[in-house]
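Of the protein chains in this complex, one is absent; all others appear in place.
Moving on to chain A:
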């Protein structure tokens, strides 16, 4: 490494201990590739015979911008690009370069002398301030600044460049000749490999400052919006190292390296890069005249803030808090309200676990609006909405708030926040158990044209909001028994967010949950059990809950009970109401499974109260189902039936297929139970109705492949047919039951004790 930096010291432009990154004050300089582009421009400007047609000119103009901005490419590649747009021009460019490279130094000198002609005349071909004009002038300026030896060096470089382009094909044969010995070949091969790879990666030589800036901004925006399209972490890092090797003062590269390290979850290197970036930035900040000392202090504040964000990202909350305190202190000392605003938002993020954190958030939103920070303000509103949703505020208020912030987004075209907002709506609708609305919102996000994507390309942005919406979509489909569709969505997710990318955890969890549910429906408890570890790794609370569910299904009641009690306490502490209700339901199920439905009742009532309070409709109807079942066991089927009538509507409207089936099954059971006291005619009628309901339930169960439940239904139907004296139907059902019974060994749970 040492040799890399040796040149660093020979810096004539060191003033006040600060080495200026840009010694010569030019952002660009002449390279052989640039000369080739200049030749191309020159040829394009030629009029008279052999002039380019209008169509070709249009294609060439499209080609020009990337050529001017992009990194240097080899001559053969350049020829190919030009050829695609205009073959005859490629030919003439080739000839011109050949003449120049095989001629003398004076040819190149002459070429540059002639360049400025394109500006002269009454009607110049190139306008001075156009993109091309600026490029030309940059080049002329850079060329005239070259010293005597540099001009010659440039010329030899041009010759080299030309020869490399020519020799491309001959190279392989050449290789064979030189590699006589073992070690030799290895070395050559290594070098060749490296160069080939670098070529693939877009640039092989040093980039000029302009090119480097373009490269960095491009990669950074890709990292943010569409990670899969950016360079892989390893190759990007290699590029950055390369860049830093050529110019250690190029601070922005350190920042990109920080982002890149975040991708691979490397705490150590990312901290290192981040601090390095800010150490460097402090200098450039002090350098720039516009903000002077102010700029310097500013970068310090943001350095601390970014450090906090980094630690937060890696889950080091205590560290993050310390860094944040530091940022707040410095910002306060220098009265930087904008920075303080950012700090406040982060403070909320860190303090989310606390109950009073929403106060912070409210302040943050108000202040942000005051200081005219729309992004921060609506981010605050969104967080507030999320927080309030968990706290059980009514949907209309939340939606109103989101609508208001949406207005803000559209006004300021904050496309990222628009996406988040829609994803959030999806989540909120799901939380409230309105699957249709959720589905609609998710679809809306996916089929909407993002504001940015219009300019960047056809591909939509791969941001977190999309991942969230897609996950919801997958889960919603799975709930409705459309497993093929769900797995299709998941497959898409996998492609869009590869397993090692930032948001991959979302779909991983989603995938495992769906698999778990299917395994449970199928009665393959061992399979479900094996999935629990995976779920726990991604979300510990969910994992513990699922573990308890599996234990319960395997009849390990005491074990399950212990786990659930622990989880209950934990979730109550965290105020995770959704999970609390789910746990309460499981506990209740445990009770009535162990034949003590009376104890289950208060638990269920508690769950019902909670879910009503927080407006979790899905969980509320689930609770009502349980309650009705408990009543059925307690021998008051009439009550149960009236209770069910209350719950059945939302379930059928929005519930999962499995729940629909369970509800219908329960209705049928209740009908039969309450029919016991009826007179025979009415009884037969009731039983007929029950059979109908059972059929419906069976259909639902069949959709989600829940054989165990189908078996129960069939058994029940057979008994009913028997009572009604319909032998044929009875026998059919009995046969079905027998088939299923052989397939699935019974776990010895009495039939009736199953919701």
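Of note:
We adopt the following convention: contacts are C-beta pairs under 8 Å (C-beta built on N, C-alpha and C of every residue); 3 or more make two chains touch, one makes a residue touch a chain; residues count from 1.
By our rule, contacts and distances are computed from a predicted model.
This figure omits one chain of the complex; the name its UniProt record holds, of "AP complex subunit sigma", "Cell division cycle protein 23 homolog", "Protein phosphatase 2, regulatory subunit A, beta a" or "2-methoxy-6-polyprenyl-1,4-benzoquinol methylase, mitochondrial", is "Cell division cycle protein 23 homolog".
For the options A:262, A:330 or A:587, the residue in contact with the chain missing from this view is A:330.
Touch with the chain that is not drawn comes from one residue among A:81, A:131 or A:146, which is A:146. Checked against the full complex, the candidates A:98, A:167 or A:245 give a single residue touching the omitted chain, namely A:245.
By the touch definition given at the top, chain A reaches the unshown chain through residues 1-10, 12, 14, 16-19, 21-24, 26, 28-31, 142, 146-147, 149-150, 153-154, 181-184, 186-187, 205-209, 212, 245-248, 250, 271, 275-276, 279-280, 282-283, 285-286, 296, 300, 303-304, 307, 319, 322-323, 325-326, 329-330.
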